[in-house]
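Shown here: the complex without one of its protein chains, the others still in place.
Chain naming follows the written order as A and B, and within any one chain the residues start at number 1.
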Amino acid sequence: MRNRSRGVIVVAAIVAGIAGAWLAARLLQAQGPAGAQAVVPGQFSPYTAPRTADGHPDLNGIWQSVSTANWNLEAHGAAPGAYPELLGAWGAQPGGQSVVEGGVIPYRPEALARRNANFAQRTTASVPGDGVDPPLGDPELKCWMPGVPRSMYMPYPLQIVQTPDSILITHEFNGSTRIVRMNWEEESPVDNTFFMGWSRGRWEGETLVIDVTGLNERNWLDRAGNFHSDAVHVVERLTPVSPYHIAYEATIEDPKVFTRPWTISLPLYRRMDRNAQLMEFKCQPFVEELLYGRFTKK
Amino acid sequence: MRIIVTLVVAGIAIVAAGAPASAHHAFASEFDARKPVKFTATVTKMEWINPHSWMHVEVKKPDGTTESWMIEAGSPNSLFRRGINKNTVKPGMVVVVDGYQARDGSRRANGRDVTLPEGRKLFLGSAGTGAPEEKK
Partner (left out) sequence: MSRRLRISLGVLAIVVVVVSVLAARGQIRWLPSALRGDTTAAEGWTPPTTPWGDPDLQGIYNYGTSTPLQRPQSVGEKPVLSDEEAEELQDQIATRLDRDRRDGGAQADVSRSYNEIWMDPARMRLTADKRTSLLIDPPDGRIPPRVERPPTPEEQQARADAELSTRRFNTGFQESYRDMDVGNRCIIRRRNEGGGHPYLPAIYNNMAQIFQAPGYVVIYSEMIHFARVIPVDGRPALPDSVGTWLGDPRGRWEGNTLVVETRNFIASNDVGRTGVVYGNANPKTFRLVERFTRVGPDTVNYEVTIADPDTWTRPFTIMVPWNKTDEQIYEYQCQEMNYDMYHWLYGAREREKRGETFDPNAPGARGQGGEG
């Protein structure tokens, strides 16, 4: 009896040993050098960000989208861009995949026509006072503050400065800035006025949720002419998913323009250059000839 | 010994650091002191924007036709701080506009005073400066 049970134990131990070795071999195959986890684009290992003193994920830092969403939120191939005879490859649009969940923005039919008209007139820079309302031309071209969510995926860095009561988000492009007031009840004092909206934030676990109202019908969502009305309501979600990435989502709701709410998502990358900083990018002087040159005395 | 402090205006910027009040915006460059306007009008739209707010109004003329005017006002941010907002000036409100017309003759005026409907003289500024009654 004793011999048989000992034998069983030995066999079990051998089997376990082989199984373990097999499992280990499979795991090692999946690991990169030095035992790191496999890196798969689109996937992040579970991550808990370091905390600020008041116990929330720390989003402080300089971040930047690396995408072509600012050209076009929907999937797009390479294209000549504006004035190719002058700007050649500098001005050309690179190809890019859609950042819209589901791929396509759900426009109402009449709104889609407006989107296409926007694109056709994207370089016609009308100015306040010239009687054209809504104004023509891509607001980015005119050095206008790009609004939300567009400022989050412009190809320039942004800096998050986080305090318990309010979070400042400032962008290199034109020094555009917004203040996210945490747990704030008061609504925007005015409608259809603020280019960077009226932002109120709260924490949901690892995620900063920002509710944005008070945006402006003059904002565009990208250079392709995608747009919204003054009725737009944007809800953003920022979740740190690694020391170097924030998963950024924005849900856009605007019954005047779209048939249903829709969501974009893309990563924000931490700028890791030594001494990374936002540089001043005041584009106002660069657009004056474009905007006002036609009124110069001949 | 009490030093009687008097203001010496000539050559000294008495006003706090910034430009003297009269040089603000050089309104004289755009609006004509010889073209004062005063009318009662109905608000069609209020733009609470920077650098200057704009109030759009319809003025009814004696012959029954209406004219659209734009009235320029200040930066609205200090008004927001006092709780003045989109609910304070709404389309349909009847206001009294007192100002000066644009030099180029267009239907645009510098809103010197804008008085909201009775009981809501919010735009007439602070009380009791003792300034003499304006003669126009």
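As a convention for this text, a contact is a pair of C-beta atoms (placed from the backbone, for glycine too) under 8 Å apart; a residue touches a chain by one contact, two chains touch by 3 or more.
Since the structure is predicted, the reported quantities are computational estimates derived from the model, not experimental observations.
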Self-check item: Absent-chain contact - pick from A:89, A:120 or A:168
Solution: A:168
Self-check item: Candidate in contact with the missing chain, chosen from A:196, A:232 or A:250
Solution: A:196
Quiz item: Can you list where subunit B touches the absent chain?
Solution: 2-8, 12-34, 36, 47, 49-52, 54, 70, 72-75, 77-81, 99-100, 102-106, 108, 110-113, 122-126, 129-136
Self-check item: Those residues of subunit A which, in the complete complex, touch the missing chain
Solution: 52-53, 60, 127-130, 139, 142-145, 159, 161-163, 166, 168, 170, 174-179, 189, 193-196, 218, 275, 277-280, 282, 284-285, 288, 291-293, 295-297
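Methods note: only the chains that are shown with their structure count from here on.
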Quiz item: What is the distance, in whole Å, between the centres of subunit A and subunit B, each centre taken as the mean of its C-alpha atoms?
Solution: 41
Quiz item: Of all residues in subunit B, which touch subunit A in the complex?
Solution: 47-49, 76, 80, 84-86
Self-check item: Interface residues, subunit A side, partner subunit B - complex
Solution: 189-191, 193
